[in-house]
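Here you go, one structure.
Only one protein chain is missing; all other protein chains are in place.
When the chains are written out, they are named A, B and C in that same order, and each has its own residue count from 1.
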Amino acid sequence: MSASELTTISAEELKPIHLPGAIIPAPPEESDTSIMRIEIGPAHPAMHGIVRLTTYLDGEQIVGMVPEIGYLHRGFEKESENSKWIQVIPYTDRLNYVSPVLNNIGYSMAVEKLFGVEIPRRAQFARVIMGEISRITDHLTCLAACAMEVGGFTFFLWFIKAREYLYELLEQVTGGRVTINWTRFGGNGTDFPDGFLKEVEVRLEKVREVIEEGDQLVTRNKIFIDRMKNIGVLSKDKAISYGFTGPLLRACGVPYDIRRADPHLVYDELDFEIPIGEVGDSYDRFLVRMEEMKQSISIIEQAIDKIPYGPVMTRERYLGYPDKKEVYGSIEGLIDHFKMVMEGHHPPAGEVYQPIEGGNGELGFYLVSDGSGDPVKCRVRPPCFNYVQAMPELALGHYVADIVAIFGSINMIGGELDR
Amino acid sequence: MSEESSESVESIETSEPSETSAVINLVQQEHPAAILSTHRHRSDETLVLKREFIQPICRLLRDHPDCQFEMFVDLTAVDYLLVETNLQQTERFEVVYHLRSLSKDHRIRLKCPVPENDCQIPSIHLLWHAVNWYERECYDMYGIHFEGHPNLNRILMYEQFQGHPLRKDYPMDKQQPLLELNDVEERYHYGRFE
Amino acid sequence: MQLVLEFLALPFVQDVLKILFILLLFAMPLGTFMTLMERKWSAAVQDRIGPNRANIGSYRGRGLLHIAADALKSIFKEDLIPKGADKFLYTIAPFFSFMSAVAVFAIIPIAGPIGDFKFQVTDVQPGLLFIFAITSLGVYGAVLAGASSNSKFALFGGTRASAQMISYEVFLGLSLMGLFMVYGSTQVSIIVEGQGEHWFGLIPKWGVFTQPLGFVVFFTALIAETKRAPFDAPEGESEIVAGYFVEYSGMRWSSFMLAEYIAIVGVAALITTLFFGGYQVPWLYHWESAPQWLVTLLQFSKFTSFTLILCWFQIQIRWTVPKFRFDQTMALGWKKLLPVALLNTVVTAIIIVALA
């Protein structure tokens, strides 16, 4: 469509294009110069990851928006198809880098489902504890960033301080704060250091205090309520049709939580409530995430009381590396170890889809294995892919200042969106 | 070596019939010609269909009172170029849909084999809002055309990207040609897409 | 020696000395001090330490050298004019906002009069009306900066600043109606004199106690006038990057910044004068035999301490309260502050008539 043909736009093309994922207003007549196009561009203080929102404005009101993603596409699937099953685990830390443990758990559970193997109870409890800690860090970061864009910078730094307590916990167990590389197929890489559970309770108490303080500081503040209420509203069935899951769907009032819908690990032994909102606007999403953090803290406390003693890795052959005693001591252990490292894991042929309740919603891993060591397909179902697709619909009709409030409550994470 | 270990593991798989098999019987009655095969691996219900029946079947699964698959979970494609072992794949590509019913609380996976020479499949973007971008991503990565898609162009890659990276015959470290910086102005004209 | 005394007695020289003293020794140092203190106090609120790295040799102080560091940095930073910007308007915009921030100190008395010498630059009869005129000139600073710097974000910031500042000047004026009625004149020295008396010898007749509602509206309007805390939609740093001064850099940008911090001190000084008794030290009249120099010193220190407390309070509010969206600022102004200000005027009138 060269520039010369532009002047002869047919009448049919004049009507606004209203698609999921792109809303473009009708072109203004030559005289009327009301519509202005600005780029809430890739590098913008309110864009959490790197995403471009080409926004069409009539004055300050939004009449159209076209999100453009792909800036953080690192080729997760292509890399994982060219590496062994165990080498993909460090990649999954970097998907939703705000809650890395949940990605690890999701991927490892998918491969364990391929193997069809059960992990020991202590490993399941350990995964629940570390997963919920990671969920709290995810919600802390999202709420902090959302409130900062609406002006609560102190709220942001208090919540980042609370997140710091939890990062130190992750580091004590896994050795990394964000790039943890912790779970293995059939269990967890490392067990808790002694005195760790006591440390968790102490820090959770501090985190609960900070959440309480943040709640007092911002949630009941009329200025905050005005900025967040009835902003980016989506009805319940439209949200389902857009594929919303996780806190955003619960904010619309649908109590859909994978920890209850597809019970995995030991979630069915722990009781917690599922917070749901009413209207499905930014304020509901804020409150749902706040409530979910409190539920996660109570889950961790219950799990700490019930965690049994025992091994953290399965005794199944060809799943975990043999113990170092056997590797040094016996020749069979050394041969097993050598074979495991050189050829990697050989899950039986087949395909599997394992959903898990990620920080943003249903984080699904669809794996296809042909029995040889190399994965055929390693697909991640990104929960925030659907939220950015619904962004034009959420932002239509609001003001420029509301883009940041909506985009903050969506909690788009670049790594998970573009994989 | 790995075969025998998987046998001992097979027994763990739950074999009790769940509701989805009811869904499969329903689909068999409605569109007997559409179904190539069905199987159930690790408690994941799967339905392999002919690609031209995908739209009516998806509409049936979404609207029929017994199925009520309100949520479209995922769409992706699999490239079976280098796979020797038998994964019941007939064509080179297979488009895989995952659906989820919130009210009936069950899941289903639809698979449609797509031959290499004419890489296209009818688009189902009218049934769920979420499908639009998933189909664009699948086109971007595998080059599978979704007919009827209003805006089928690349989503993760830039427009001038040559080739479809997730195909098995796309080399890992292929260098893309450098291109000059174009102004953003030309891309989005009011009212239409390039 | 005699010549010097004579020279000092000249009225013109006294005015120049007063201007120099109030501007160079009171307003500017406090303004620059506030640039550091905002970062230090906000750090304290957010469990941080705040800047303490600027050092000469090994002396680091507790961050005090950052004032010098910022000043030097802004002098040496490149001062560029964006392509397509209207050069003339772009360069004079910072002076308008700087001028309006500094001019507020013209009518503020910092200590009681000694004989006929007044610690006040000018004591014009329509004192506060002069303030309203000057602050309305400040709008030009933001609007010209926004419109002339050829950037969409700056344009947003400029238009928002103009609408907000103009509409909040209305409430600025209306909220002081009650004060004028209570103290009988718009002349600042008379108002401050009026605040010297005490009810039943105990409660000082400050503006806050006689005009609580007027104080709230006036304080809100002044914060909105200086585009800070909940009303900083013009420099909405989260959605329009930095508002009207997004294209500024180097000395021009720092003049906007300095204007903002001097405006903080200006607001604090103005509110101390009108609502917290200016230099009137409460219950000082009991102690007749106090020497004159001690009285002036007490009055000056009371005035400075109250100004500092109010500066601190503004910065505290800045780091506590989220931001209004722009149309909410206007709605709050016209739908809520306007009726409250009018109500306050009417109620004050009724009370005065009833008491008289």
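What we mean here is this: a residue touches a chain if its C-beta (ideal position, glycine included) is under 8 Å from a C-beta of that chain, and two chains touch if they have at least 3 such contacts.
Just so it is clear, contacts and distances are computed from a predicted model.
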Absent chain [UniProt protein name; select from "Sugar ABC transporter ATP-binding protein", "Sarcosine oxidase subunit beta", "Branched-chain amino acid transport system permease protein" or "NADH-quinone oxidoreductase subunit I"]: "NADH-quinone oxidoreductase subunit I"
Sole residue of A:59, A:193 or A:310 that reaches the chain not shown, by the stated touch rule: A:193
Of A:255, A:310 or A:397, the one touching the omitted chain in the full complex: A:255
Hidden-chain contact residue, picked from the options A:23, A:47, A:63 or A:86: A:86
Selected from A:275, A:347, A:361 or A:415 as touching the chain missing from the view: A:275
Those residues of chain A which, in the complete complex, touch the missing chain: 83-84, 86-91, 154, 161, 164, 171-176, 179, 181, 189-190, 193, 213, 216-218, 220-223, 225, 229, 255, 257, 260, 263, 268, 271-279, 283-284, 287-288, 291, 321, 324, 327-328, 334, 337-338, 341-342
In chain C, positions touching the absent partner: 41, 43-49, 216, 316-317, 319-321, 332
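Everything below uses one rule, namely that only the chains that are shown with their structure count from here on.
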Closest chain to global C-alpha mean, per-chain Cα centroids: A
Chain B and chain C: spacing of chain centres that average the CA atoms, whole Å: 64
Footprint of chain A on chain C - complex, ascending: 42, 45-48, 152-153, 156, 230, 232-233, 236-241, 319-328
Contact set on chain B toward chain A in their complex: 1-3, 5-6, 9-10, 12-13, 41-42, 44, 46, 70-74, 76, 78-80, 83-87, 96, 98, 102, 105, 107, 109, 125, 128-130, 132-134, 137, 141, 150-151, 154-158, 165-166, 168, 170, 172, 184, 186, 188-194
Chain A - residues contacting chain B, complex: 1, 3, 6, 9, 13-17, 19-22, 24-28, 35, 37, 39, 54, 56, 66, 69-70, 73, 75, 77-78, 81-82, 113-118, 237-238, 240-243, 245, 254, 256, 261, 317-318, 346, 348-353, 355, 362, 364, 366, 368, 370-372, 376-377, 379, 381, 385-386, 389-390, 418-419
